[in-house]
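Rather than the whole complex, this shows some of its chains in their spots.
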Amino acid sequence: MNPSGVAEGLAAALEALILVASEPVTLAQLSRAAEATERDCELALAELQRRYCDSRFGIEIASLAGGYRFVTKARHHRAIGRFAEETFDVRLSPAALETLAIVAYQQPISRRRVSAIRGVNSDAVMRMLAVKGYIHPVGRENSAGSAVLFATTTLFLERLGLSSLADLPALAEFEPSVEVAESIEAALREEA
Amino acid sequence: MAYEVKLDIYEGPIGILLSLIQARSLDVNQISLNELVTSFLAEIELRRALDLEVATEFLLVAATLMEIKCRRLLPGSEDDDQDEDDFFDERDVLIARLLEAKAYRDVSAVFAAMLEEGIRRVGRRVGFGPEVAHLVPDPLASLNAERLAEAYVAVLGRNEEPEMPPTHVTPLPRISVAEARRRIAEHLARTRRATFDEVVRDAEARLDVVVHFLGMLELFKLGEVDITQALAGAPIELRLLLESA
């Protein structure tokens, strides 16, 4: 087989592997399964990704959550919405979004700690997020019996279109400005 | 109230207070603590049926708010410095919590936008198709009926862990400030004079006392009662000024 034939065969194998994975597949996993170097895999993947960029394709290979994964192109979302099997509904309530934000930035974190930050019991919301697959238990605070700690999942990264947690918006940019702080303070200072 | 704030039932007191403040900060000069407290108490009223833990959080915030309000209404109170320090600490803690809540709320709006975009590209979650099913190792190689039953019981047992343990059992205030005001007015209509202690003799919870206290201050503002207190800590005496209709 000539070199280009090898590369072509590798690309096809990687494509097959990415199809059967139900989560993003890492370069390391692909390299082991295809018995090829990571370098060769990267080249083949770049070729694959380029191929699917063509508008004739309704699908593409995205780099998400630290791996590669087949996804549909955005412009077909309405057709998919009509097809909606178990519904791909991901609309989250403001409370769920806030909770998710706290877990994302403070993970691993216990339910109790999330509740303390939000100032309201968040167990039900946390449970819902776990059932939906956005967060999952990753351990316990100290030992058996202590509070379960939660972290975000790869599904969370995928749905937000992030390749890793490092790509989350910097929280510092969302810290209230001095004016906001002052207006809140003023609200609590103003005489009746 | 002229403010239409859509409040989420899971928002909690910090979130609600933040929403109320934000709705008003369109015009910072118009923010009135009085209104804020009134709206907040109205929200509490709406949430009476909520679980106890939520109620406790509401209480803590309400107590802080009311304390802030009382301090403003009675600027010349002669509390000692320690009290004053505690008060400012409490207020600062409340402000810090509001600011933290605001940061997460703002960033969660970005999450919402990212998710909105994210759902347009649906990932394949199908996994191994039937053509390669035989390649997947059997995940249940050592399956037997007893293990299955044990696993089922274990899952159900795990579910029984209380999600919202009944930790604090402080009840919500049973009455609103308006109602407290009416009760005080009724009391004074009968007796013309009374001490605050007499008025709140039947109050069961500390917050009920606070609510009555606010009611009393409102009556004072309306010019319906006169309030005197000889010394800090001495009984507060109320005297009816007008016959209520």
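Just a few scattered comments:
So that you can tell them apart, the chains are marked A and B in the order they are listed, and the count of residues begins at 1 in each.
By our rule, a residue touches a chain if its C-beta (ideal position, glycine included) is under 8 Å from a C-beta of that chain, and two chains touch if they have at least 3 such contacts.
Source: prediction; values computed, not measured.
This structure file describes a complex whose protein chains are present as A x2, B x1, with one copy per kind shown here.
Methods note: only the chains that are shown with their structure count from here on.
Each chain gets one centre point, the mean of its Cα atoms, and the points for chain A and chain B are 33 Å apart. Partner chain B is touched in their complex by these residues of chain A: 19-22, 62, 64, 69-75, 77, 80, 88, 90-95, 97-98, 100-102, 104-105, 115, 117-125, 127, 158-162, 169, 171, 174-176, 180-181, 183-192. On the chain B side of its complex with chain A, the touching residues are 8, 10-15, 21, 24-25, 28, 31-34, 36-37, 51, 53-54, 57, 61, 65, 68-69, 72-73, 75, 91, 94-95, 97-112, 114-115, 117-129, 132, 163-164.
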